[in-house]
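Have a look at the structure below, then the notes.
As you look at this complex, bear in mind that one protein chain is not there, while each of the others sits in place.
Chain nomenclature is as follows: A, B and C, assigned in order of appearance, with residue numbering initiated at 1 for each chain independently.
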Amino acid sequence: MPVFTYTTTVRLHLTDAAGILFFGNYFVLAHDAYEAFVTASGFSFRSILEHESFMVPIVHAEGDYKQPLRVSDQITIDVGLDRLGESSYALFYHLKNQEGELVAALKTVHVVVDKHTFQKLPLSPTLREALEKLT
Amino acid sequence: MPVFTYTTTVRLHLTDAAGILFFGNYFVLAHDAYEAFVTASGFSFRSILEHESFMVPIVHAEGDYKQPLRVSDQITIDVGLDRLGESSYALFYHLKNQEGELVAALKTVHVVVDKHTFQKLPLSPTLREALEKLT
Amino acid sequence: MPVFTYTTTVRLHLTDAAGILFFGNYFVLAHDAYEAFVTASGFSFRSILEHESFMVPIVHAEGDYKQPLRVSDQITIDVGLDRLGESSYALFYHLKNQEGELVAALKTVHVVVDKHTFQKLPLSPTLREALEKLT
Partner (left out) sequence: MPVFTYTTTVRLHLTDAAGILFFGNYFVLAHDAYEAFVTASGFSFRSILEHESFMVPIVHAEGDYKQPLRVSDQITIDVGLDRLGESSYALFYHLKNQEGELVAALKTVHVVVDKHTFQKLPLSPTLREALEKLT
């Protein structure tokens, strides 16, 4: 299954006093990977935020944590398409550590809405095309 | 259903350039409420982290987002018990805005494990008792 | 010297794997106190961000750290006026722990600028009046 792969490092400020990556920060890393995918697909987050009439809020997120991550751990995140609808899509994120072990599996569900009315809008053909490359 | 109620304010650093609370930061607010509950129940996060042989990592988290939150929004978080097992428990968090509308519903699943071996341990009677007050 | 006082709690996600508050997060707490002062003075961050033609970026920040802070520590932050200029102001923040000891002293310098041109603008009389209450 074709995916977009992103690599990153666990930085100190993302860990907490338990010595491990704070659970909420797995979503930060997943979104970092999503931003890299969006950019690599030719879109600009900044341009969308500043100039477009739509936005794409996340309406659902979930994560399963298998193993703790610690400062300086090198991680690989595989981003793939879980579901593609008329105005929404779901992405999955598989996080692996430097030993190649799956340490967490996350999912986010995104809906395209009008920036002002928050009414659902259909996915643009270019965005749909970019997402289809993940399947 | 008895719950623990926590109130807080959406601070600027938790929002993002889309003008709304970053989706991952709902988990930050939920955990803030959880920490307040733990402290109010007579436990000390610091003491657990520094002196106990167990830790209670989160193994699953999920959230449904109904409405965006913005800087300075006042929120109320109701924390309740979703499930209580031998060595694990699940909590839910209902976030309401200043109009009393449900803006997000989150859930976290916690497992008590040995700090070194990461093997499951039974919940202590005092922790079980504190959690049962949320039902 | 009259100051605005804000109380808060060190939450887990602000600490790091060294077991203490991450140095950059002292600025988060200071800004939380600043936001509470701004709100208490009758201004709305959201309204300024969404409707005003000016913004007030921070052009300088500094902090001296005397003692570490740990999860669940209760802190009091005294916010005061360090300097008031034509289009800028400097605030100081004295952070004290639950024993009343000074644990950190921070400073931020703010400049009023046009949102689009980033040219300096004079402080509005109402903002000047609010700031003068801190001296």
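Everything that follows uses one rule, which is that contacts are C-beta pairs under 8 Å (C-beta built on N, C-alpha and C of every residue); 3 or more make two chains touch, one makes a residue touch a chain.
If you're wondering where the values come from, they're calculated on a predicted model, not measured in any experiment.
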Residue among A:R46, A:K66, A:R83 or A:K133 that touches the chain left out of view: A:R46
Among B:H13, B:H60 or B:H94, residue touching the chain not depicted: B:H13
Those residues of chain B which, in the complete complex, touch the missing chain: 12-13, 15-20, 22, 24-25, 70-71
Missing-partner contacts on chain A, residue numbers: 9, 11-13, 19, 28, 31-32, 35-36, 39, 44-46, 49-50, 70-72
Those residues of chain C which, in the complete complex, touch the missing chain: 17-18, 20, 22-25, 27-28, 31, 45-46, 49, 55, 57-65, 68, 108, 118
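Quick note on the criterion: only the chains that are shown with their structure count from here on.
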Geometric centre distance via CA averages, chain C-chain B, whole Å: 27
Interchain centroid distance [CA atoms averaged], chain A/chain C, Å: 32
Computed distance of Cα centres, chain B from chain A, in Å: 22
Two or more partner chains touched - positions in chain B: 28, 31, 45-46, 49
